[in-house]
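To start, the structure itself, in C-alpha cells.
Every protein chain but one is kept in place in this view of the complex.
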Amino acid sequence: MARIGVFVCHCGENISATVDCTKVAESIGKLKHVALSAEYKYMCSDPGQTLIKDAIREHNLTGVVVSACSPRMHEPTFRRACAEGGLNPFLCEMANLREHCSWVHEKNDLTTEKAIDIVRTQVEKVKLNHALQPIRVPVTKRALVIGGGIAGIQAALDIANTGHKVVMVERSPSIGGHMSQLSETFPTLDCSQCILTPRMVEVAQHPNITLYTYAEIESVEGFIGNFKVKVRKKAKSLDEKTCTGCGLCTTKCPQKKIPNEFEQGMGMRPAIYIPFPQAVPNKPVIDREHCTYYIKGKCKVCEIVCPTKAIRFDQPDEILDLDIGAIVIATGFDIKHADFFPEYGYGKYKDVIDGLQFERLASASGPTSGVIQRPSDGQVPKNIVFVACAGSRDPAKGIEYCSKICCMYTAKHAMLYKHKFHEGKAYIFYMDIRAGGKNYEEFVRRAIEEDHVDYVRGRISTIYEKNGKLIVKGADTLLGGQPVEISADMVVLATAGVANSGAEELAQKLHVSYDSHKFFAEAHPKLKPVETNTAGIFLAGACQNPKDIPDSVSQASGAAVKVAALFSQDELTREPLVAYVNRMAPPLYSTCVACGLCKPVCPYQAIESEEFKNREGKVIKKAAKINEGLCQGCGTCVAICRSKSIDLHGYSNNQVYAEVVALLNEY
Amino acid sequence: MKTGIYPGCSLNGSARDYNESVFALAEAFGLKLEQVADWNCCGATAAHNLNKDLSLALPARILSLAEQNGMDEIIVPCAACYNRLTVTQNELKRDPELKNRISEVIEMSYNGTSQIINVIEWIDKYIIPELEGKVIKPFDRKVACYYGCLLVRPYKVLGYDRPEDPQSMDIVMSKIGATPVYYPFKTECCGAGFSMSRTDIVANLSGKIIEDAESRSAEAIIVACPMCHSNLDMRRDDINKYWNKKFEIPVIFITQAVGLALGLSAEKVGLKRHFVDVNVG
Partner (left out) sequence: MNVFSFYVFSPVLNKKKTNMSHTETLTENSSLAHSLEKHVDVLSRKCYQCGKCSAGCPVADEMDLTPSMVMRLLQTESPVNDEKLLRSHSIWLCLTCEMCLCRCPMEIDIPNVMDFLRQKSIKEKKVNPEAKNIIAFHKSFLNSIRLTGRLFEFGLTLDYKRRSMALMQDVLLAPRMITRGKLHFIPEIIKGRAHVARIFKKTK
C-alpha cells in the first residue's frame, strides 16, 4: 500500500504569488494513496526539512513528492532529508512548480490547475519508484598528467604532494613547455627559466612522480577511477640508465643544420640533441627523421664517441600499460606564425617574426645570446614595430577570440628591447590594451611612461620590403585614421594563440569535448573551469584557452585538488539512475538478443557485451551489459532497444507511462 | 563550349592596342572570338558611383545578350568590365527579387548562366597548354607583373587567384621566359577613373607603382587592364612632372608580351600605339 507524502512549497513568494499553494495541497490531499499533503513557506530550510523527516516517521511514508523548485536546485537537499528521515533517498521526487509553472505563467486559475497536474504526475511516478543503492566504483589512486609545461608541472607536484602517485607524459624530449622558451615573464620581468627550472627538477626527483618524456598517449579506455592508458615511449635511441648526459655526442654529430624547434627555427641543432641546456631529463634523443644513420645507414659517430656506450640504434618504441584513476590534460597551446598572414608577406620576410621567436632572440641562452638582432643580416635593429592583435580578434582569419596574453607580452618585448638598446625606437600598433591582471596595468604604463614605447592605436594593413627595410603601413585611429608609415628594421607579430597540434586527436582518444577552435571544453564556463564533461578528466592551463602563467598555475592547482578529492575515497559513489539490461534465470538469462543496436548509440561507450558460458566453457548466450561506472542515464539505449530489454532506473518505461496517464485522466 | 568576347569601350577606343593583341593571339592559336552582339557599355565606375540599379542593369543587358548568343563563356579582357559583370552576376544570383526587377528594367530574360573569365584565365585555359615549342623569342627580361585592383578584389565575388601577392600573371610570364620580380605594389591602385578629373591623384599613385617596379630592376611592367595601362603609360608625362623624375619603364599588356614571345611583330600586337617607348621583346 503506497503512502505518499506531498509537500507544497511557497518558495517565499516565488511560487505562492502565482500559484494557489493551499488549493494545490488540498486537491492533492484528496488523491488515493496520498497519506499527507502539507504546505510550507520554505521547504528547503531547516524547519521545512524537519517537516519531511517527521512526516516520514509519523505517517510511515513509502514515497515523498516535494513540490517546489527545479530538481537541479534542490534534489540532493531533499534526498538527503529523506535519507535522514529513514526513507531511501531514491523514493523522493520533486515536482517543479517554479521553473515549470509559477515563473512562466500569470497568476490565475489555469496556473494553479497546471500546478496540480504537475504534482499529480509525480505522485503517480513515485508510486513506481524502487529503493536504490548508490553504485560503488573502485578508484586507482594514480593520476596521469598529459603535458609537461608549467600547468602540467604544477598539477603533478600538487597531486604528488598529497601523497598520491603521478605519471607525467610529455611528447618533447624535455619538460618545461613554452615557459622554458621565454626570456622574462611579465609583470615582474623575472627570468623565466630561473623560476621554472627548480620546479622541473622537483618533478624529476619527486618520489611520487614518474616522468616519461618523448612519449605520447596511444589510447585511453575505461572510466573514472578506472582508466586503462597505453603510453607510447618513442625510442630515444639510447639507454637512459647508461647515458650520463655528458653531451659529447651532440657536439660530434655531423648533422648540424636541423631547424631547432626550441629556438623556433632561429637556430639549428644536430640530429642527436638535448633541446636546451637546462632540459629535464638532461639526456639527448636521436631525431630519427634527420639522422644520417636512419636515412642512409651510415655515420654512427655518436656511438663511437659515447664514453658509456649508451647509444642503441635499434631501440624500438615501447608501449606501457598504465592503470590510472584520474587524468589531467595540460597540453598547452601553440601560436600562429608569420606565414599565416598574406598581407604581411606569407612568412617570406626574414625580419618579420613572431612573439616566441623574439623571446628566443631576447633570451640569454638563445641563438644570439640575448642580443636582439635581425635574422636577415645580424644587425641590431634601430627600430622595431610590434604588431598586437596579429590574427586574434579577426573573424576574417577565422580567429574571433582574443588571445589574452599578447597585450602584456608585447609591452614586455618592447621594454626588453629598450632595456637592451636604449637608443632604439619601439612602436606598438594596438587595438585595445588588455591588462587586467594584478600589476598588469602598471606594467603597461611603465612601458609607455618610463621606457618611451610609442603606442599607436591602429592595425597594420600591410608590410613589404624595400631596400633592406620593412615598410609598415598602419593608421592612427585616435587621429581620425591618419595613415602612419614606418620604415622598420624588424617587425614582431603578436600572433594568435591556438590549440596545440594533436589536440583534436587527443580529445578524441580521451572522449573529451572540444570547441570549434580545438580548445578543450570545460564542463561549465563559469563554475567548472577545470572539469570536462568526461568524468575523471580535468583540464589545466592553455589547452583550454590561451592564458598567462598565474592563471595556468591556478587552474593546475584547481585540477590537482579535484584529483585529490577523487582519490580521497577508496570507492566512488555514483547516482544509481542508470540504465540496465534485464537479467533472469537460465536458460533465458535475458530478453536481450545481443543485436548490438544499443552499443554505437551510447554517447558514453557504456555498453559492453556479457557472455554466458555453460559448464564446458562454451559461450551459450551473449547479452548487452551496461557499465554502471560510465552510464549517464540518458536513455538513448532504452529508446532504441527493439526488444525492450533495457530500462532506466528512476525513469522506467512504466513510470513515464504512469505520468502520461495521470495527465490524461481526470482526477 | 561557345566562347564569346566582351571587349568593352576601352578596347574599342583608346585601348585599341590591347584589342589588337588579344585578337592577334587568338588568331595565332586558331581561336574563334565572337563579340557579344550589339554590346553596350558596362557602366564602369560612373554607374555604380551614381546609380545602383543602372550599374546592375547595364551589365545585365550584356549578360542577357551573351546568353541569347548561346555563349557558355565570355572573355572580358578589360579588368573593370570583368569586375562589373561578375559582381552583377553575383548580386542577381544572391537576390532573386532583385534579379526579377532588373530583368524587368532591361526587358530581357536573364539567367546568369554564362561563365565570365578574365584575360589571364583565357590565356591559362587556351594558350598555355598549346605553348610547347611555340615560344620563338623568349621574353628574357625581368618583369613586374601589375594586377591592379579589380582583377583580384573582391575575392569573395571573383574567386580568382588570390588577393594578396597573386601569381597567375607571374606564372604566365615565367612560362614565356620572363623573370617576374618581387613586386609588393602589384595590387595597389593606379588611380583608376581619376585620369581626367584628378590627374594629380593618378600621377601620385601610378608614380609609386612605377617607382617601385624600377627600383626592383624590372625592365617592363606587365598589365591586364586598359585603365591601368592608360594611367601608367599615357599619363607618363604627368607622372614624371609630379614626381620630378624621368621614369622610362615600358608598360606592356600580357597579351602583347605573349604575342611577342610567339614571334608576332610589334605592330601586330599594337606596341606602336604606346606612349612610352617599348624597347623590350
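The first chain written gets the first letter, and so on, giving A and B; residue counts start at 1 in each chain.
The rule is simple: a contact is a pair of C-beta atoms (placed from the backbone, for glycine too) under 8 Å apart; a residue touches a chain by one contact, two chains touch by 3 or more.
This structure is a prediction, so every number in the text was calculated from the model and none was measured.
Asks: For the chain that was dropped from the view, give me its touching partners among the shown chains.
Replies: Checking the complete complex, the chain left out touches A, B.
Asks: Considering the whole complex, which of A:N14, A:Q315 or A:T462 touches the chain not shown?
Replies: Counting the whole complex, the residue in contact with the absent chain is A:T462.
Asks: Looking beyond the chains shown, say which of B:S197, B:N244 or B:N279 touches the absent one.
Replies: B:S197
Asks: Considering the whole complex, which of B:C9, B:I120 or B:A218 touches the chain not shown?
Replies: B:C9
Asks: Of the residues A:C44, A:V371 or A:M431, which one touches the chain left out of the display?
Replies: Touches the omitted chain: A:M431.
Asks: Touching the missing chain, which residues of chain B?
Replies: 9-10, 12-16, 38-41, 43-54, 57-58, 61, 105-107, 149-150, 153-156, 163-164, 187-189, 191-194, 196-199, 201, 205, 234, 272-275
Asks: For chain A, enumerate the residues touching the unshown chain of the complex.
Replies: 343, 389, 393-397, 431, 457-462, 473-477, 480-484
One rule holds in what follows: only the chains that are shown with their structure count from here on.
Asks: Distance from the CA centroid of chain A to that of chain B, rounded to the nearest Å?
Replies: Between these chains, centre-to-centre, one finds 53 Å.
Asks: Can you list the chain B residues touching chain A in their complex?
Replies: 162-165, 182, 184, 212, 215
Asks: Hey, which residues of chain A end up touching chain B in the complex?
Replies: 342-343, 345-346, 462, 464-467, 471
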